[in-house]
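What follows is a single structure, written as structure tokens, with notes after it.
With one protein chain withheld, the remaining protein chains of the complex are depicted in position.
Coming up: chain A.
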């Protein structure tokens, strides 16, 4: 994942939506969206905000400024040399969403505080 466009494309696929539907939902023309995804055009912040809402991701995640992935530590069970990257990406996006909800002061509705071990 090197540029914003690649992250947007991944978010689009994870959301199970087509480029055309994403264009409709974000209000960005399909031609522009396609150029952003291919890396030909730099995404402007209002466009990233609109795409984040349409794909259900955080702005920080799409803009590549989220720090949760850098901080995260892992333990895995995989076989045949798998790096478990698909599962790792999904769990990292949970961490990112959790971080966002912390920042927005959305309280947990069930269970107690997570213990830090």
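Details
FYI, contacts are C-beta pairs under 8 Å (C-beta built on N, C-alpha and C of every residue); 3 or more make two chains touch, one makes a residue touch a chain; residues count from 1.
Throughout what follows, contacts and distances are computed from a predicted model.
Taking the options "Tetratricopeptide repeat protein", "Zn-dependent peptidase ImmA (M78 family)", "Quinol oxidase subunit 2" or "Chemotaxis protein CheW" in turn, only "Zn-dependent peptidase ImmA (M78 family)" matches the UniProt protein name of the chain that is not displayed.
Remark: the residues of chain A touching the chain excluded from display are 14-17, 53-57, 68-69, 71-88, 90-95, 97-99, 101-102, 104, 106-117.
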